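Removed: one protein chain of the complex. Kept in place: all other protein chains.
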Amino acid sequence: MQEITIRTQQHCQFINIDAQVQSAVDAARIQNGICCIFVPHTTAGITINENADPDVVRDIIATLDKLVPWHGNYAHTEGNSAAHVKASMLGFCQTVLVREGKLALGTWQSIYFCEFDGPRTRKIWITVIPAP
Amino acid sequence: MQEITIRTQQHCQFINIDAQVQSAVDAARIQNGICCIFVPHTTAGITINENADPDVVRDIIATLDKLVPWHGNYAHTEGNSAAHVKASMLGFCQTVLVREGKLALGTWQSIYFCEFDGPRTRKIWITVIPAP
Partner (left out) sequence: MQEITIRTQQHCQFINIDAQVQSAVDAARIQNGICCIFVPHTTAGITINENADPDVVRDIIATLDKLVPWHGNYAHTEGNSAAHVKASMLGFCQTVLVREGKLALGTWQSIYFCEFDGPRTRKIWITVIPAP
């Protein structure tokens, strides 16, 4: 298991982590298999989406904010229930296939760490499993 | 593949299954790898979230209920379409990394079986894959 540390700068922010995840695949020295990327937090998640136009990520963040508003009738007194909900909606683990030593992503895809209650220092854990 | 059986008591209920999943990891006798936990139903899902304040889970359940109300303009005559939608939103498989024989979860994380149309008797299937 490998660990990446990132520092988020905004309250809600998606950060492209393709390069760090590829480094973990490189370190595992496998040709083909899967790469499991896990976020060990409860107010941040992980997703994949478009890397060409940054407005796509802005629209995803804004749409989630509209669906799950920060200020609402929540019971959790810490006040960040919206972040917990959004993290569960996107999920905490992303599996990406590995082909010839490289993350097999679509043309427009990148992997995004999804901060929903930043800024914070966050960890990402990665395990790479070879295919036969 | 290992199977866990659980009995849910409420219509919507998140049940912490960390102990049962760890038992499956113990039985697999691996040190490092991944644990894939799969829910073979269509009106229940699986997620990870906070285990400290039970209000977090309550807020997640209430927010999903608000987004996808039980009574709505649904076509499915069985009347439980909201449960199907919520299960797809959270997902049916959760992959957790395994480190030194233990589920690698963050400090505040637990794994939750998510009942959306209970009470029912439910199954959970688990397969553990070692890393090299």
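Letters A and B name the chains as they come in the text, with residue numbers starting at 1 for each one.
Note that in this section a residue touches a chain if its C-beta (ideal position, glycine included) is under 8 Å from a C-beta of that chain, and two chains touch if they have at least 3 such contacts.
Worth saying up front: this structure is predicted, and the values here are computed from it rather than measured.
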{"item": "Subunit A residues that touch the omitted chain in the full complex", "value": "32-34, 47-50, 53, 55-56, 58-60, 62-64, 67, 89-91, 94-97, 99, 104-109, 129, 131-132"}
{"item": "Residues belonging to subunit B that touch the chain removed from view", "value": "1, 30, 36, 38-42, 67-68, 72-78, 81-82, 84-85, 87-89, 91-93, 95, 123, 125, 127-130"}
